[in-house]
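Note that one protein chain of the assembly has been removed; the remaining protein chains are unaltered in position.
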Amino acid sequence: MKFYDPKPLGDATRDLLGQVATATLSSQLVKRGLRSTYMQTPRPLNPKAARFVGPAYTVRMVPAREDITELAFPTDPDFPQRKVIETTPPGHVAVFDCRGDTRGGIVGDILVERLRVRGVAGLCTDGAVRDSAAVAEQDFPVFCADVTAPYSMIVHQALDDQQPIACGGVTVLPGDIMVGDIEGVIVIPSPLADEVAADAADQEHLESYIFEKVGEGGSINDLYPPGEAALADYERWKKERGD
Amino acid sequence: MKFYDPKPLGDATRDLLGQVATATLSSQLVKRGLRSTYMQTPRPLNPKAARFVGPAYTVRMVPAREDITELAFPTDPDFPQRKVIETTPPGHVAVFDCRGDTRGGIVGDILVERLRVRGVAGLCTDGAVRDSAAVAEQDFPVFCADVTAPYSMIVHQALDDQQPIACGGVTVLPGDIMVGDIEGVIVIPSPLADEVAADAADQEHLESYIFEKVGEGGSINDLYPPGEAALADYERWKKERGD
Amino acid sequence: MKFYDPKPLGDATRDLLGQVATATLSSQLVKRGLRSTYMQTPRPLNPKAARFVGPAYTVRMVPAREDITELAFPTDPDFPQRKVIETTPPGHVAVFDCRGDTRGGIVGDILVERLRVRGVAGLCTDGAVRDSAAVAEQDFPVFCADVTAPYSMIVHQALDDQQPIACGGVTVLPGDIMVGDIEGVIVIPSPLADEVAADAADQEHLESYIFEKVGEGGSINDLYPPGEAALADYERWKKERGD
Amino acid sequence: MKFYDPKPLGDATRDLLGQVATATLSSQLVKRGLRSTYMQTPRPLNPKAARFVGPAYTVRMVPAREDITELAFPTDPDFPQRKVIETTPPGHVAVFDCRGDTRGGIVGDILVERLRVRGVAGLCTDGAVRDSAAVAEQDFPVFCADVTAPYSMIVHQALDDQQPIACGGVTVLPGDIMVGDIEGVIVIPSPLADEVAADAADQEHLESYIFEKVGEGGSINDLYPPGEAALADYERWKKERGD
Amino acid sequence: MKFYDPKPLGDATRDLLGQVATATLSSQLVKRGLRSTYMQTPRPLNPKAARFVGPAYTVRMVPAREDITELAFPTDPDFPQRKVIETTPPGHVAVFDCRGDTRGGIVGDILVERLRVRGVAGLCTDGAVRDSAAVAEQDFPVFCADVTAPYSMIVHQALDDQQPIACGGVTVLPGDIMVGDIEGVIVIPSPLADEVAADAADQEHLESYIFEKVGEGGSINDLYPPGEAALADYERWKKERGD
Partner (left out) sequence: MKFYDPKPLGDATRDLLGQVATATLSSQLVKRGLRSTYMQTPRPLNPKAARFVGPAYTVRMVPAREDITELAFPTDPDFPQRKVIETTPPGHVAVFDCRGDTRGGIVGDILVERLRVRGVAGLCTDGAVRDSAAVAEQDFPVFCADVTAPYSMIVHQALDDQQPIACGGVTVLPGDIMVGDIEGVIVIPSPLADEVAADAADQEHLESYIFEKVGEGGSINDLYPPGEAALADYERWKKERGD
């Protein structure tokens, strides 16, 4: 086991990560031997807010148990599920470990609004959210495995925050760099974020050339991966476009 | 076991229930100790007809069995799956117990059209419907767990109607008040419908105030749930808006 | 839909059905076009009481709902789940539709003892039973999908008896002939029981010959199904053994 | 087992199949005793390219295994997963057997673009595709069970093409006629395609009459299926419309 | 959320808990409003060591991730999964949260032997163990959801110990009283252990009387629950037996 302090996310890398697809990021991570960093179940509720980038701020939910869980709406500001709404730093992503249980919603439109106002970058869970009709219209990226009507206390007990968690089958350490798009969520170990972002951007640039050439009738045998001729032509293409 | 005669649904309550979210109704029911009234799997096919309210008219499907089920299209008007189309009272919701089996569709566009013309309030099932491209354009709320091409007789045998059923993991008694929206379907025991509707409307009114104040930068610690100051301000806000 | 009155189970057919495997009965039913009569999930708890034969006495459980289900142990003799224990006729099989939900046990050792003393032929469910260590030692066939500690009221509400049910994916009509062995449970439509039993016994007799000959080195190409030579030898074999 | 040479798909039948719903095709196939021809899991990614018709060109993926699967992007033109992109004939449908495993995407936007340019009719899989945001905007029918970010090599090994496969629970033989719409995919044995297409078109024509009459207030008991009066009126209706 | 310091387990209560069934304990807990304390998936590997009682010593596993998980056998004594073997106190039960993932075994016969020698009371997990043929013969209660051949590092990363965990769908706090038998595992909040143990023993004593009387032909309507006459007879029965 090799744990490490998270490396902060720089602005340039944040910008690059905001422009590339999770599919490309996955390729860059697999190339480095990391096959276990993609969460398939969380998907965006609002198609116009379907991307986020930011360091993880984690929350762990355990199963509700009648001797420790109050079924009523929690009012204590220190209750972890409430506290995270006020303490997730701006630019970070709140990540909830719900063990894949979607029967109770961890947030509704009011808590999402608070996250939005506070400048949080997004919310990601392998559980569910509620008030989803309203949430789907808020300008804030909410990624979840399903929507549901009941509140979380019927199945979940909020436990603690900023601990390592499992979410969507992937381990998330506080400070890991989270990137979400329509295909799901990628967890990038923070020490790798800079190089993965740069290489992913390069890869997508090359692929936009390949896509164009394939659209013009080129065979993938020449272009994908590009042979010598294609790579030379790509250099020419880049120059022409001034990239 | 405490069964009871269903209480008819009054117009005022029907109106209120048509304006509140299933998430709010769930909160009101859980507050009264009813945690087991929400169906997660049925979701609306037509986004423009994504809500219904009405008393349940129930139909039970059991697994097809070759000695009792004819694979051919049923023509007998007394066949329960046909009969329900002509007998569900206007304003009621036809609820089909399909044991969660979505391999055969219980209705297609023609039967849905008949329900619509007859003034039925909606259709809800934990099974599937077919002709879904057409159904998704009809002005009638159809909630189902999935869509499918084959007709129901390959997996289902219609059995009887107006008996208690299980649908989407919830027991539905004939006359229970069904409310559906984008998040799924809530079953309200009919004796509770009036008070649940009234309290849900009150709750949503208060929450629209809270949502507005959170949008203006208020902390959930002051507003959600509202403290004394917030409640006083809410009274002022209501007066200002003339509510 | 072709429903019919159940045909009573005669003693000779009961005896034959007690000697053949559900695999053989399945073959006889599939040969007659009935592919949907086998329940895979119920399996015997007590290896020494791993078979039953008898007409079905059905009970239906629906999901527990807090307004109709009392969590406490039911004391009313008319409560269906209790009533069935005293009313399932001797020689019949109590069949519980639990929708495959195994989280609450429908009977424990005391109710099983009462069924045994009353001469009931067996119990079959796609749900669970509790006190399974004790039940596994009682001289009574209990077939279930799993064992569990909590009682049924945490997930089930007993609804009615002697109605058609779904159990283990198969429709069971009251009076259907139920046969259970180590591989699961077969539901035989009562009008077919006599001929299916007779043909199954014949098939097993022939197969015992084939098994013997294969054990002596015969190829399945000659024996299974038997060609003319094998059939003639089978007649000789039967005579020799005095069958 | 009765295998047969595929019958080529004629233009007239291709046209008819492009106009009818998979629900109608399923009815025609069930009427002929074929209940097992519908795949429920593949659904279209691009709502504007949500239909395809064409003979199947099959590819089989087996689980990745470290001694035979290279994790890196495959470059060999003979690698089956690449080869199929260049060899699926125009007008055919590439069908990938992924054993329902959606963790690795079999194609992304570049390979889809190549299929489109080459005039392939569509792609269908019970697995996943990647780059789905881009693919959802390409003018090419891609039907899949889910979307995902990682590439296929983390879970799949491409094995061979033009062999019988299982996809979405249905056996697909090379040359079977594949039809996809919003409800999923139907596999039509090629020898039946002409008659099934013709009868499906007739059925839909009659149903458009029935739908219209039900919309005008007619009861399904008179119209669906149509009685003698309705059939006579349908003949009149057809004449009026000049059909 | 009401957390509390665990209450130590006294010898008398440990003895009582070792004599009653988890089914009885579940009844006592449900009677007190605790419905969510039973784990269904862990079952004993060795039928002769199929019971345990002891306070929980918890370990949490998260998904393996290539940047933090070494695939090789762990040698560091502080690695949590190793450490727990040497630090679980005698008389306690080691409880592993494996998120229900049974693909990698958390212990094999050597680690189990060490737990046995050290006087640990048992091991319980919703994951799997390996070397199960050997473990099934060791005189030590190992409860797991399945057996498997690979070691845990292919899917799990040991994270920490003595934190609250989820196991088999139930929250386990360090020091909760764990009781396992053939039906699964019950988690008793430590403050309730004494009274639940006493009442469960009383309940089983009464039920042994009821079982005997039912075996002699009594109806459950008189005996279960016992009416006044039965309760009086039970007092007589107890005296006779000298209980």
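Letters A, B, C, D and E mark the chains in the order given here, with residues in each chain numbered from 1 onward.
The working rule: a contact is a pair of C-beta atoms (placed from the backbone, for glycine too) under 8 Å apart; a residue touches a chain by one contact, two chains touch by 3 or more.
Everything numeric here is computed off the predicted structure, so don't read it as measured data.
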Which displayed chains the hidden chain touches across the whole complex: C, D, E
Given C:25, C:53 or C:142, the one touching the chain that is not displayed: C:25
Residue in contact with the excluded chain [from E:132, E:171 or E:190]: E:132
Touch list for subunit D against the chain that is not drawn: 1-3, 33-37, 62-70, 74, 76, 79, 99, 157-159, 163-166, 169-171, 173, 187, 189, 192
Touch list for subunit C against the chain that is not drawn: 21-23, 25-27, 30-31, 35, 38, 40, 181-184, 186, 207, 210-211, 214-215, 217, 219-221, 224-225
Touching residues (missing chain, whole complex) on subunit E: 71-73, 75, 77, 82, 85-86, 102-103, 105, 108-111, 113-114, 117, 130-134, 146-151, 153-154
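Just so it is clear, only the chains that are shown with their structure count from here on.
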Chains touching both subunit A and subunit C, listed by label: B, E
When subunit C is superposed on subunit D by its C-alpha atoms, the rotation angle in degrees, nearest 5: 180
Centroid distance [mean C-alpha coordinates] between subunit E and subunit A, Å: 37
Cα-centroid distance, subunit D relative to subunit E, in whole angstrom: 50
CA centroid of subunit C to CA centroid of subunit E, Å: 33
Numbers and ranges of subunit B residues touching at least 2 other chains: 35
